[in-house]
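Input: a single structure, listed below in structure tokens.
All protein chains but one are shown at their positions in the complex.
Take a look at chain A:
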Amino acid sequence: MSRRKFDEMSDYDSSRDRKRRRTDAVEIEDRLESLIIRVGEKSTSSLESNLEGLASVLEADINNYKSKILKILSDCAVTMPEKTTIYTTLVGLLNAKNYNFGGEFVDMMAKKLKEALKACMWRTARYVLRFFSDMVNCHVISTNSLLQLLHTLLDTARDDNSPQVRSDAYVYAVLSCLPWVGRELYEKKEQDLERLLKHIEIYIRKRTRKHVPGLRVWRSDRPHPQEEYLDCLWAQICKLRADMWQEKHIARPYVAFDSILCEALQHNIPPLTVPPHHPDNTYTFPWVVFRLFDYTDCPEGPVLPGAHSIERYLIEEHLHNILREHHTERKQCAAVLLDFPLKHKIPLEYMIVEVVLAELFHLPTPKYLEICFGSLLIELCKLQPATMPQVLAQAVELLYDRIDTMNVCCHDRFVSWFSYHLSNFQFKWSWDDWLDAAQLDPMHPRAKFIIEVLQRSMRLSYHQRIAEVVPEQFDCFVPAKPEHIFKYGAETAPEMEGGEVAQRLEACIRAKGNPTEVLQILRELPNPLRDGTEDEPSFNPLQVQIFTQVLLHLGSKSFSHSFAGITKFLKTSQNSCHPQLFEVLVGPNEEAQMVLLREMYEVWAKHQQMLVMLTDKLLRSHIASCATVANWIFSKEMQHDFTRSYIWEILHGTIRKMNKHVARLQKEVNEARERHSGRDSDDSSSDEEDSRPRPTEEEIERMEEKLEAVQADQKNLFLIIFQRFIMILSEHLVRCDTDGRDFNTHWYRWTIGRLQEIFMLHNTQVERYSQTLSTLLFTQDLDPHILDAFNQFVALRS
């Protein structure tokens, strides 16, 4: 402060001094920012004295740094929701000293709310609303003005022309601010509060819940009901209301300053018009609250807050926010989680595990990579070795107990996570606790869980390790040794048709024969498709079979060997003078591609991972098309493995490749259009792009044509997949009906679950073709069980 005065007094007005004043100003702004951002953190002084001190400092600087302070405070209000009450207290103290400042702050927050609603930033809007509510507690805003705002937001619930997810967003925002201001409203405006709640209750009752079955982790409500998120929060608010709005969780520093704050004059929130629904608007997907533990699962000590207590809601929200903020740095994330404020009042490890698993199993898709959660849990075990591993083990036991009704997507994720987790702990587990599974049908969810866990565990280690680590009762679950089967080995080849040719082919390729020589040998084979007429068959299946068998046999040592073998016969600049063998033997002919895939399966049926890797390679090399792979998955030959996870690994990988391809081309078209119109790009690589020649209209048209063609392929892929699902499911339902059997077999559960999985994992892309799907495939005459999967998907956005 004194340095500033010296500058002002000095009549030395050189640019150097101006610069020094500017850097001084920047320094001061930075210091203010730091002070504001860090208020409430661990300190030697009490929070109250820190707030008092900070309020004085800010008040002194308000004249010179007002807009900066306003901006920092409004940003903090939104980015640090767990410190809401700290910042509202600060604003309250400033408002008490400077009425105009309070008014400007309220205006700024109102603007923030409006922008957030327009931009569909629902979380930001919710935090602004919460901040407004708490500002009532600090006498910055009048209760009437807040109630008016809440009513305005709730009016969206009357709008029948917009999707339910829109009014849900508003109602959820209103409900989630009541823990802060409920008590105050109850004391001062009880009737208005009751009226507000009545409106909400009517809305809650009339909402549809079509989306719920597809979003539940478990089909069953035993032992813990899996509630839809809005229903759950409503129940929690009702309980809070029954408790006279007394809640014990939120820290309220403004209580200590009541004598100062109640002297302040209050502001009104400027009236808000809610932006109307627009078809381009995106709304948050609904979700189902994940409940794994209840208080009986936790040992002696702090009690787990009940499912309908508001504390449970507040703590879980805070834990989810910690994950959102720190998930990219797992060490920090684990540390912050374990340093949770008020951690001694709750069974912290249980709540952390439940929240992390909730995110892992979240439907339709988890927010982050599965391995993000896996590595975080490992980090938590490292930091709390005395408690965390046991809680996790308990969680796994409970998950296994309830696995019978677990959603198929979640079952897969459970398998994937658990095998990864075990691989970090030497695969040590109390397998003996699960021996009952050995008596079950291998398609039973429990048996399947163990089968798939052992398969994935083997992939992360090796066969012998897994065979030795499990009890002998699980020998039936241990995967087959991942070896290949070669039809044309020295002993078997002589009896096979073309066996002799196969052996010569093997010798030729081993001796590094070129594609021309290889083709020459293959041409010796007869064509079983030749039917004696003049017509030339479109391909020779025997050639494809033998070439595939020999090539894969020669590359059987490792993935790299197989990939190299395949690459050798693709078109490259080195061998362009030779025929491109895959092109010649297979080409775009779908039947030929099917023969190739079937033969690949014959060779590697016992090595699921190899099948996944090879299919990936064939797709990337454009030897097989996505459509063919989809048809192959649903073909008769693959029925035996149809419910095995690796099949779906292949199919989802195929769909993802197609999606990535479309996205890549879309991005190229967008970038080309921008460069063409000469608009500046904010891209950091814009320097390099500007040096390239501007794309012509013609080039862009060609790119757009290519994009359209690939989008047609994508649509076709989804149509094929959904059509095949409908066919096999309908067939099953009809057959069971005729035979008088119960259709609800294991196979049926897995298959309908896999259909739902397609909708869930690829919901953004499927959305694009929703209309076509409802007109062509998912029509009203379809069996309701199958149609339900489609309707649940549609309900995510309606």
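In this text, contacts are C-beta pairs under 8 Å (C-beta built on N, C-alpha and C of every residue); 3 or more make two chains touch, one makes a residue touch a chain; residues count from 1.
Note that contacts and distances are computed from a predicted model.
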One chain of this complex is not shown here; going by its UniProt record, which of these names is it: "Gap junction protein", "Small ribosomal subunit protein mS25", "Coatomer subunit gamma" or "Nuclear cap-binding protein subunit 2"? "Nuclear cap-binding protein subunit 2"
Touch with the omitted chain, as defined above, among A:C120, A:L272, A:L342 or A:L460: A:L460
Among A:Q148, A:S162, A:N268 or A:Q332, which one touches the chain that has been omitted from the display? A:Q332
Given the contact definition stated above, which residue among A:D107, A:E317 or A:E370 touches the chain not shown here? A:E370
Which residue of A:L398, A:M613 or A:L733 touches the chain not shown here: A:M613
Counting contacts across the full complex, list the positions on chain A that touch the omitted chain. 328-332, 369-372, 374-375, 378, 420, 423-424, 426, 456, 459-462, 558-560, 609-610, 613
